[in-house]
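With one protein chain withheld, the remaining protein chains of the complex are depicted in position.
Right, chain A next:
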């Protein structure tokens, strides 16, 4: 058997095995298979001497040459290159020596030993290169494995990164949507709140109208009556002048003068009520102005009282007014402060009316529904306070709901009767004025209006409004 066919078999077998760094190219699989079997066939035929050794030699040469050619020519078969370098010297030398043996047999025989040793060295060379090559290949493969692992890791990281980014994007968009939803809800709520405040305003105006009508009707009646009677008095005066009774004339003049004052007084009273009503219903930005709290509170007390009277014929209550005549005027938003008074006074009348109804049902005599309004000026550490108390001897506020009364929409009135905004708005208004609103209920402690409760009757409610008074003018 010749060297060529052995090398050919080694090369082809080698190429047919895939490693980590080398995959058997698809298009070479078949040729390599055929090459391998051809080489085997040649080898078998050569060994069994069925084939002439020269023919097998030539066939082997062609085969090994072809294999070497394709290895060097095609990059995809690069794996075989090292092997070619390992075995090429042996191939070339054995070919050379065979040619020498054939052409110069005497010379060959003489140096046969040397040639044999050269061949031996070529074999050693081939094996050495092969071993080195294998070693290198293994190192390469290790590195390749590491690189692959790193690549895998990198890929995994990348994938994780993509997933995370996606998740972040999803969360972000969800949060953005949520935020937008919340913003919309907030603006809806703001709009609703504005509407509700307006509705509450209109509702309290509605409660006012009956009171206003009554309050305007009374002064107008006086205006009409006093002007009528004045003209009668003038007729009488004419008679007295003709009679010459000058004392009587002078007395009539005095009466007419007084009547004119009354006409002017009641005209102004009606005027103030209309102005107050307009102020109450106005919706433009409300401005602070120097206000007489006594007059404002008393006006709203009357409006509330007459409003409730007009609405409910069975309603009645006594009100007492204790106004501090030295109360200074202070800067407030009059229509806002008016709403606070109206709310608190309406509540007070409501409470006494409920208690009156209850007493009647239970057959209890001697209950006299009373609402107290009082004002006072206090000073504490150089700071001045206006204290307005609205007290009633009504049902009182149960302990269980006392903490809730300033909450928006909290109401004990039947559905449709109260918006539940009165006290919460009042609280906001007083806070906006830098003041305080406090409630004492169910006991008779009322430092500013001791007459709110009759002896022994501890039931009732007192609201106390405190407004700061800057001592810029005079106390």
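Please note the rule applied: a contact is a pair of C-beta atoms (placed from the backbone, for glycine too) under 8 Å apart; a residue touches a chain by one contact, two chains touch by 3 or more; residues count from 1.
Basically, contacts and distances are computed from a predicted model.
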Among "Nitrogen fixation protein NifU", "Succinate dehydrogenase", "Fis family transcriptional regulator" or "Glutamate synthase", find the name that the UniProt record gives to the complex chain excluded from display. "Fis family transcriptional regulator"
Give the residue, chosen from A:79, A:262, A:339 or A:433, that touches the chain omitted from the document. A:262
Of A:137, A:214 or A:322, which residue touches the hidden chain? A:214
Among A:233, A:272 or A:323, single out the residue that touches the unshown chain. A:233
Note that chain A touches the absent chain at residues 214, 217-218, 220-222, 224-226, 228-229, 232-233, 236, 255, 258-259, 262, 266, 305-306, 309-310, 313, 316-319, 368
